[in-house]
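Okay, handing you the structure first.
Only one protein chain is missing; all other protein chains are in place.
Here the chain labels run A, B and C in written order, and each chain numbers its own residues starting at 1.
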Amino acid sequence: MKLAMIGLGKMGGNMATRLIQKGISVVGFDRSAEVVKTLEEKAKMIGATSVADALTKLDGQKIVWLMVPAGNPTAEQINELIPMLNKGDIIIDGGNSNYKDSQRIGKFLEEKGIGFMDCGTSGGVWGLANGYCLMVGAKEEVAATMKPILQALAHEDRGWAHVGPVGSGHFTKMIHNGIEYGMMESFAEGLELLKGKSEFKLDLAQITELWKHGSVVRSWLLDLTADALKEDQTLDEVAPYVADSGEGRWTVVESIEQGIPTPVLTLALQVRFRSQEKQGYGYRLLSVMRNAFGGHVVKKTK
Amino acid sequence: MKLAMIGLGKMGGNMATRLIQKGISVVGFDRSAEVVKTLEEKAKMIGATSVADALTKLDGQKIVWLMVPAGNPTAEQINELIPMLNKGDIIIDGGNSNYKDSQRIGKFLEEKGIGFMDCGTSGGVWGLANGYCLMVGAKEEVAATMKPILQALAHEDRGWAHVGPVGSGHFTKMIHNGIEYGMMESFAEGLELLKGKSEFKLDLAQITELWKHGSVVRSWLLDLTADALKEDQTLDEVAPYVADSGEGRWTVVESIEQGIPTPVLTLALQVRFRSQEKQGYGYRLLSVMRNAFGGHVVKKTK
Amino acid sequence: MKLAMIGLGKMGGNMATRLIQKGISVVGFDRSAEVVKTLEEKAKMIGATSVADALTKLDGQKIVWLMVPAGNPTAEQINELIPMLNKGDIIIDGGNSNYKDSQRIGKFLEEKGIGFMDCGTSGGVWGLANGYCLMVGAKEEVAATMKPILQALAHEDRGWAHVGPVGSGHFTKMIHNGIEYGMMESFAEGLELLKGKSEFKLDLAQITELWKHGSVVRSWLLDLTADALKEDQTLDEVAPYVADSGEGRWTVVESIEQGIPTPVLTLALQVRFRSQEKQGYGYRLLSVMRNAFGGHVVKKTK
Partner (left out) sequence: MKLAMIGLGKMGGNMATRLIQKGISVVGFDRSAEVVKTLEEKAKMIGATSVADALTKLDGQKIVWLMVPAGNPTAEQINELIPMLNKGDIIIDGGNSNYKDSQRIGKFLEEKGIGFMDCGTSGGVWGLANGYCLMVGAKEEVAATMKPILQALAHEDRGWAHVGPVGSGHFTKMIHNGIEYGMMESFAEGLELLKGKSEFKLDLAQITELWKHGSVVRSWLLDLTADALKEDQTLDEVAPYVADSGEGRWTVVESIEQGIPTPVLTLALQVRFRSQEKQGYGYRLLSVMRNAFGGHVVKKTK
């Protein structure tokens, strides 16, 4: 089996490599010729010099897997692809797209007779070695065609499932990430309290390692956290800044659209916003208000 | 009528002054002789050189109003007072004490025949001119004795009420402050969003002034905020740091004890904690976790 | 001065009445002929039998004020109006539209030479007697034309302001309502804690009345709450169900788009979702999980 992989970044490059290791031929293209060359050498990937070139290197039913940034880059890549594809060919969006975009694109491609699969991909940098967890939204026949490729990528043959129609793969991945935010924040808050209790001089590396064995909170995130804390638990060199990506935000928007309360997923997101904040205008306002009614001293910036 | 006022800080000094203006004699003591002197001169207060001295300047039934910091200072002051008082005398705690302390102290004094009133006092620095809002917890006869004093302090004769038994005054004030935290944070969040929408170049002084007239959010806190923003809406010189005092914390503990969810009052408090935070250990942990599973770049402190 | 008012519901009807009382001629139309007739009789409104009929009853520059439900009804009404209007005529959307819709509509109308003003309207059912608080987004010349009308509607001449370009009126109103949600929830939580402290047997009508006089939380919402509690503080006949409208939701979406944390405004919204919830699927899941790891008893629905 053979497919084209467009976008060979951290995720795409690893996925191409894993597919090849599992016996799937991969024609790969990335805007960086350097990246293409490296994968040709290290992973026996068939390199391409352009998207068009990649497609010429496929035979029969063309399968094109996109691992490009969500939003406009994905939409533009799909627009570029359409004239090069025939009825029955398949595009897979394996990136972190908004499920509403995937629904729209799926419908648009369906009208042109092109199959579409949205594939939420979890597993991070560990996916190459361990296999990925793949949440697939597609029509029955598209998913059936893709089965060998999904099995090759998946964690132990079981890390994939066809969860529903087009859009549902990215939807499920979105919620997965929302949960991930909540779990991460749960650990972060708990560990900060452990550290804050200075009288006990707790060793956070010891405790997170301990919890891996038989506790209710054992989890892969805990495994990773324990490993990180073993190396350094002061975290003095780590800036107190946490990025966020689309799925966390979209999960909260979804909860608003559904009218379902999700305080924990929402606050886990807002904590990240807080870490990104420069100005603290709200804080300043509160300080001024306290002064205005109670005469409380306003701390000055200088 | 005559009473001793112990503690002549921002609140106590103003209250002594207002009482005198309303025809109540006040014997005042403060650890700062300077403060006592100023009030003697400016407010015709009868100065005292010690608590004992203050008591000797009272006649008959002694009424001692405490405006000292909550917790140990209040407890110690009461312990110091007891041997100087007789059955039927009255102590008023007008500070921001925890209501459980007030309940305990009230019971302790009752056994000694000394009356006790806990008085939650709202109104801030504006109380001198406008009168205070006084939430009174006491036995019926104690509250009756105190009526002329409460009326003198209160906003337009109506800013006081005997809300229940000993402890209930400080309890009511605690909840009042919890609500205050929530209202302040509501304004701070909304105004930060207004400011954040830079394309509209909104004038926050104009909008807060506007809202004072006929809007649903009109309130005293809005009046003060509008005044402050008129002077400066950049707030560049105000540090993004918000102090908190006991009542906000106790309100959340109360909600936990009652098992009643108070997400807004709780988060309004936690936002202040966040502003006080130096380390951001939780943020650092999240950043490290993201790196551990997804290979996301960790921002460094340097 | 003369204008057409389309939509004579709770808000539109009162606004038409107030305008007429202040000397502005109002031609009014509503889908309910009954409503039109009532306002003809009670308020001396000039009734119309259709939108087209209303427009024929205007002279010169036509001013059409819409008070119809946000979203599709407003958009459809504007589409119906366009062919009946000339360059220089003005449409005002005084409803609770999303500011992005207003921006889009404003641009669309501008291309046709029709002026547009988005007017966020606060004041509720009290606006008829007290005047409204009006947040206006419009071009300078449109706002200038509308000034006499805005002054007639506004609370004491000061309850209106031209806050910025088209869209900014509804944006400001959206944030206003977000703050309103936070303030309401602050009171609801605090009062629930007061009530929950049964040992003190607190009288919530007394306490809310008290707080109106000199406290930091005094506000119009408190005034209304105190009045309501005076009539009945058991609230036994009130269902524990709180509706929400678009602005609260949009405020949270705005905070996500700006990346600014608004925990209090968000939770105030989610509390309402919670009250609307039927199923409690999340609760059930938690109960099942507790059973799964700890053997804790699952309460059955029976």
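Methods note: contacts are C-beta pairs under 8 Å (C-beta built on N, C-alpha and C of every residue); 3 or more make two chains touch, one makes a residue touch a chain.
In this text, all values refer to a predicted model and were calculated from it rather than measured experimentally.
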item	value
Residue among A:Met1, A:Leu202 or A:Ala239 touching the omitted chain	A:Leu202
Per the touch definition above, residue among A:Gly127, A:Pro240 or A:Gly280 touching the missing chain	A:Gly127
Residues belonging to chain B that touch the chain removed from view	216, 244, 249, 252-253, 255-256, 259-263, 266-267, 269-271, 273-274, 276-277, 282, 293-294
Absent chain, residues of chain A that touch it	122-124, 127, 130-133, 135, 137, 154-156, 158-161, 163-165, 167-168, 171-172, 175-183, 185-187, 189-194, 196-197, 200-203, 206-207, 209-222, 251, 254-255, 258, 260-265, 267-268, 270-271
Residues belonging to chain C that touch the chain removed from view	10, 124-126, 184-185, 187-189, 191-192, 195-196, 220-221, 224-225, 227-228, 235-243, 263, 267, 271-272, 274-275, 279-296, 298-301
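Definition applied: only the chains that are shown with their structure count from here on.
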item	value
Angle, in degrees to the nearest 5, of the Cα rotation that carries chain A onto chain C	180
Chain ID, smallest distance between chain and overall C-alpha centroids	C
Chain located farthest away, centre of chain B as origin (C-alpha)	A
Mean-CA-position distance for chain C and chain B (Å)	34
Rounded Å distance, chain A centre to chain C centre (Cα mean)	39
Shared interface positions of chain A, touching two or more other chains	263, 267, 271, 274, 282, 293-294
